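Heads up, one of the protein chains got dropped from this complex, but the rest are sitting where they should.
The first chain written gets the first letter, and so on, giving A and B; residue counts start at 1 in each chain.
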Amino acid sequence: MAGKNSPKKIQIVQMEQISKYFQGIAANRNIDLTIRGGEILGLLGENGAGKTTLMNILYGLYRPDGGRILIDGEEVAFRSPRDAIRAGIGMVHQHFMLVQNHTVVENIALGDMEVPFFFPQRGMEQKLLQFQELYGLKVPPRAKVWQLSAGEQQRVEIVKALLRGADLLILDEPTSVLTPLESADLFAILRRMASEGHGVVIISHKLEEILDLCHRVVVLRKGEVVGEADTKDITKEELARMMVGRSVVFSFDWKPAPRGEVVLQVEGVTVRSDRGTVAVNQVDLTVHRREIVGIAGVAGNGQRELVEAITGLRKVESGKIQILGKDITNQSARVIHAEGVAHIPEERIRFGTVPNLLIYENAVLKRHHFAPFADVLFLDYEEIKSHAEDIVEHFTVAAPSIRVPMKHLSGGNIQKLIVGREVSAGPALLVASHPTYGLDVGATEYIRKQLLKRREEGEAVLLVSEDLEEILELSDRIAVMFEGRIMGILDRQEATIDQIGLLMGGVRG
Amino acid sequence: MVGLVASTLHRTIMAGTSLLLGTTGEILTERSGILNLGVEGMMNLGAVAGFIVTVRTGNVLWGIFAALLAGGTAAVFHGILTVYAKANQTVSGLALSMLGVGLAGVLGKPYIGHQLPVRLEQVELPLLSRIPFLGELIFHQDPLFYTGVVLAFGTWFFLRYTRSGIRIRSVGENPKASESQGVPVQRIRFLCTVGGGAFAGLAGAHVALSYSTSWTEGIVAGRGWIVVGLTIFSLWNPLRGMLGAFLFGGIFVTQYILQPIGVPPNLLAMLPYVATLLVLLMDGLRKDQRSLHAPAALGEPYSR
Partner (left out) sequence: MQLGTVQVSVQWEVRKKQTPLLSVLTLIGALGIGFLWVGFVFVFLGVDPVFALQKIFIGSFGSLYGWKESLTKGIPLFLISSGLCVAYQAKFWNIGAESQLLMGAVCSTWFGLQFGASLSPILGIPLMFFVGFLGGALWGVIPAILKVRFGMNEVISTLMMNYVAAEFVSYLIVGPWKGSTKYGYPYTDDLPKHLLLGTIPGTRIHYVTLVLGIVISMALFILLYRTKFGYEVRVVGESPEAAKYAGIDFFRTSLWIMIISGGVAGMAGVGEVAGIHHHLSYPGNISAGYGFTAIITAWLGKLNPLGSLLSGLFFAGILVGGDAIQISLRLPAATVHIFNGILLFVLLIGNFFLNYRPVVQIRRR
């Protein structure tokens, strides 16, 4: 609590000439950054620009390879987050750093050195209740974290940092798991904190929220600072140009096209989550030929389970799923694939590839079972290799050779290979989950074009994404999921971000 | 009849004590996220160290101390390999088991058939031992039994209601989150591994110094592996672990009861192992595997 009540908060944090390399590749190069108390600073950049790395350095998770950090003029060297926390720095990571099976109190007590040794839960609960009175940040102390919504979990993270006296709070992509309403709540809290003298750093790639919330913005690209400005002096377009490095906003030639027959028909499908709760509740959905249907929604509202049910990775409790009129409900993934469903999985590295197997072995994952790659018993490696060469060539996968392990490829190239593999199977339906998440501009653009190409060629695509811009740009129709239900299906022409935002938050417009 | 029941239960408790000590230790280790399959090896080392030192010094306490040290030291290897070198925990544990069984076999060889000069005497707790039936049963046991019970309760309390306990459990559930809270993940895992090893050493000491009084080859006889099974049965809760340990103590004793009836001894000797399989099978039959409470990061190496 030392920092919070004491009059003296951190006035200024200076990061000077910070560099960090991962296996020889610069994540941060000679970065200078100043953060002041009472100010909300936006750290803007694309995925992979080095924002999170820079903040992890400030939080003591990484040690810089070069440069130094000064707090109120004094040099500090953090060996671990523990040192950073002591110095008054708190961080809320994009993926919450919470122990799901523990209670809120236990999570908050975890890093607190002042909590009593015996029965820390009791002491912490007291402290938490007092704190809630003060700040109005309500969290249920005895609930297990996994029972909380994403917004509540984030509040736990913020409370955790503040209770431990964080003068400077870093938030990494804080709105990515929130509904628009929850985001507004968060912003109110952050503004209040800044007015009380806290420093706040927001990492984001969303231009609007940076302009809305922050006083000042620093833009990173490829590990370097490429711009800095007060938000009142800069426009969205200027920021975008700084961030991307060229004045290109994606230009796709989406042309209206008459949709064809029904490819995917989902009727009254109910699916349970790993925890046994109903994750997908009586969902109806169709996807036609020559059509992209986008599913929007905050992560964790049943999108993943719906996709897994369609692709045969999860049991359907009730309802029916048909592909081109053929019932595939609860068939195995292999059968469903044979019926013409291809799948670009959400966790592309964990599910979509086998990192230690070679590229050509990965190029037939799931199709290894079928001709021409295999007969009854044996694999035809000649055929497999030439297929892999084809994918690498046609889908511009940058690989030294098809004979290296998959793990040597970069994220964008891994995704290109997966897309190539799935598309080359000539599927009737392509299910793409978060296909461009975390990819650089080039790869993103490329993959979006591939999806549009599928549509132009007259095939069906089901696109699940949290990126509303992506959904709006590519989809013919947009279905919004909230708590396992489809809140509404909008046509491209009538859909607006505001309307989708409301549906995402469970409000029917 | 009462006398027979009492003596049977008494022996049950004796047979269960080593399992109790071992299980408590393995729970501590696994709660921090490290799977140590080397319990059999550590118990063997504890047994042989305890036996030899007791024979040489004529003092059981030195023997127990040596066992503690032997188990802990053996666990240091596992700790370094799995925590710091991020080695495969299954393989490292196996290596430790082999090493321990081998060393105990070699070191104990000259002592085969030797009798202990002094054995771990049973201690009557004043007053408590005068409670009819129960007093004789529970409060007239050897000191390692009391130690085991205290350690089990202590570990339960420690894991549940102390700051360090929360840290250990958090490290086993989500090391990354713990690290980001400034918790030294690797140090905690290492210490829990070594601590668990020391417990296993004690368990071995009980086998060699109290349960048996002379050295025979293969004296631990797979108890370490039963401990690993009991840890799963315990749902990583030391109190349930205690229940399991004495249940299995009973199974060990059942062998001697059934033998006079004419059941072949070799078939009876299978009982504890078959029982372990059955107990784990019952856990497997539970509908909701989440209620098994296995530490979420158990067995996974952690690096930043």
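Keep this in mind: contacts are C-beta pairs under 8 Å (C-beta built on N, C-alpha and C of every residue); 3 or more make two chains touch, one makes a residue touch a chain.
In this text, all values refer to a predicted model and were calculated from it rather than measured experimentally.
Peer 1: With the missing chain put back, one of A:L211, A:V226 or A:V354 would touch it. Which one?
Peer 2: A:V354
Peer 1: Consider the whole complex, including the chain that is not shown, and state which of A:G111, A:G223, A:G312 or A:G505 touches that chain.
Peer 2: A:G312
Peer 1: Just one of B:L9, B:I52, B:A67 or B:L81 touches the chain that is missing; which is it?
Peer 2: B:L81
Peer 1: Please give every residue of chain B in contact with the chain that is not shown.
Peer 2: Residues of chain B in contact with the hidden chain: 37, 41, 77, 81, 85-88, 90-92, 94-107, 109, 217, 222, 225-226, 228-229, 232, 264, 266-267, 269-270, 273-274, 276-277, 280-281, 283-285, 289.
Peer 1: At which residues does chain A meet the chain that is not included here?
Peer 2: Interface with the chain not displayed, on the chain A side: 23, 65, 312-313, 332-337, 343, 345, 347, 350-357, 361, 365-366, 368-369, 374, 377-379, 381, 408.
Convention: only the chains that are shown with their structure count from here on.
Peer 1: Could you work out how far the Cα centre of chain A sits from that of chain B, in whole Å?
Peer 2: Averaging C-alpha atoms per chain gives centres 44 Å apart.
Peer 1: Can you check the complex and tell me which residues of chain A touch chain B?
Peer 2: 59-62, 80-85, 91, 93, 96-102, 106-107, 109-111, 115-121, 160, 274-276
Peer 1: Quick one: in the complex, what on chain B touches chain A?
Peer 2: It is residues 161-164, 166-167, 169-170, 173-174, 176-184, 288, 290, 293, 296, 304 of chain B that touch chain A.
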